[in-house]
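All protein chains of the complex are present and in place, except for one that has been dropped.
Our next item is chain A:
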Amino acid sequence: MSELYAKTLTEIRALLASRAVSAEETVASCLARIHATEPQIQALLSVQAEEALAAARAMDAQGPDPEKPLWGVPVIVKDVLCTKGVPTTCGSRILENFRPFYDAFAVRRLKEAGAILLGKSNMDEFAMGSSTENSAYHPTRNPWDLSRVPGGSSGGSAASVTACQAHGCLGTDTGGSIRQPASLCGCVGLKPTYGRVSRYGMVAYGSSLDQIGPMTRTVEDNARLLQVIAGHDPKDSTCADTPVPDYLAALSRTDLKGIRIGLPEEFWAQGLDPEVEAACSAALETLKSLGAQPVQVSLPHSRYAIAVYYIVAMAEASSNLARFDGVRYGFRDKEASELMDLYVRSRSKGFGEEVQRRIMLGTYVLSSGYYDAYYRKAAQVRRRIREDYENALARCDVLCGPASPVTAWKVGELTDDPLKMYLMDIYTISLNLAGLPGMSLPVGLGKESGMPVGLQLLGKPFAEETLYGIAAALERATPPLGQPAAL
């Protein structure tokens, strides 16, 4: 394809900077692509077409600004991030008419870098889900096969960037919500170290787990987005005041000599789908051919990660979502006669089923008599999980394994069994509990399903550049997936 929308972020950035193309042409190309693909994949919840074109024209009138690394580049962000004057629904009816009066830190950084916001991407309601079927508005479809899910909860962002609707997207990852949909759709998704990117302006789900990260078509594009959104923000006390390295400089390594790749035995065990194992094993052979040295490691407490995760996440969600009460913003039931009735009616009608299920489970595990048995116990096992990672990463540079146990499943296949759906996050969840960085990058198509398979690289705290260096070398040595088969 020679259309502008098909260019990588890195390519379009260079064309814009040299004035070979205008910002308006670039935005118009992506809007046309959205128009052509959105009826099939439904990756978006809103499109700000007129605003984006107006911003592009204004920028063209000024000319490219070398100080702005994303000058004129169209981007889309997950609808969990506040965007000034633009709907921010979080995939929920309870925030259907919510228009924040401020930008999230990451969104502000994108705008300051010259990026143009095209729209907001679909997501599981309040980021609770693994398939984007829990959106209160509509499910998103996988660009490789429209009968399959794109993963979740950042499935809208993954489908959107894979379908070339924008040159880069932002997602959020609480238990794998960037890496798992990136794997299922065949794009590059990075969950940064907890504290690397400010969460200011992100609608909170599990506050000790949530992290914002880039989703792109290439590793280099990904590094360019993280470079812009990473950094200290005094408005988020959990955001680290740690220098941001030059991520692009890390991409130049041509071999992996001296790199030790840890293979957690629990990630390569039984239960892994044969076609996923085959693609990931082939990628591992490529890593070895580049000079990397495999090291067998173990994460003995990883079998407890899903139980720990859902206790912690649901407990934090029940607290965070208490703010949605129909008083200051969001849906209010008009029939309420008194204040308590207002809370109950507004929340019962505004929240979807999965959100209500998680709020109630969170309330249960925090309630009197159960706090020690569930929440405190989970937090203790969480420490063991982090110690496992520290011990494993002391013996190697990164860990490596599949991002998802299976390729994308059929729409509706798991919706009646929440526990089975929760188990789909088995390879991603423990990383959030430990607060470490992780990336999924496409390594091939499943032999049977023809669907993308993602390999996951997991790193030490604030060592995103190590992940980028290894991922870039692997990407160069791996045949590209090509265009999504369904579009």
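Definition applied: a residue touches a chain if its C-beta (ideal position, glycine included) is under 8 Å from a C-beta of that chain, and two chains touch if they have at least 3 such contacts; residues count from 1.
Note that in this section contacts and distances are computed from a predicted model.
The protein name that UniProt records for the chain not on display, among "Aspartyl/glutamyl-tRNA(Asn/Gln) amidotransferase subunit C", "Nitrile hydratase subunit beta", "ABC transporter substrate-binding protein" or "Cytochrome bd-I ubiquinol oxidase subunit 1 apoprotein", is "Aspartyl/glutamyl-tRNA(Asn/Gln) amidotransferase subunit C". The residue touching the chain not shown here, chosen from A:114, A:326, A:405 or A:469, is A:326. Annotation: of A:247, A:343 or A:427, A:343 touches the absent chain (contact as defined above). Within the complete assembly, A:353 is the residue of A:246, A:285, A:353 or A:448 that touches the hidden chain. One of A:7, A:108, A:191 or A:382 touches the chain omitted from the figure, and that residue is A:382.
Take chain A: the residues that touch the chain left off the picture are 97-102, 194-195, 208, 234, 237-238, 240-241, 301, 303-304, 306-308, 310-311, 318, 322, 325-332, 336-345, 347-348, 351, 353, 356-357, 359-365, 367, 374, 376-384, 386, 418-419, 422, 433-436, 461.
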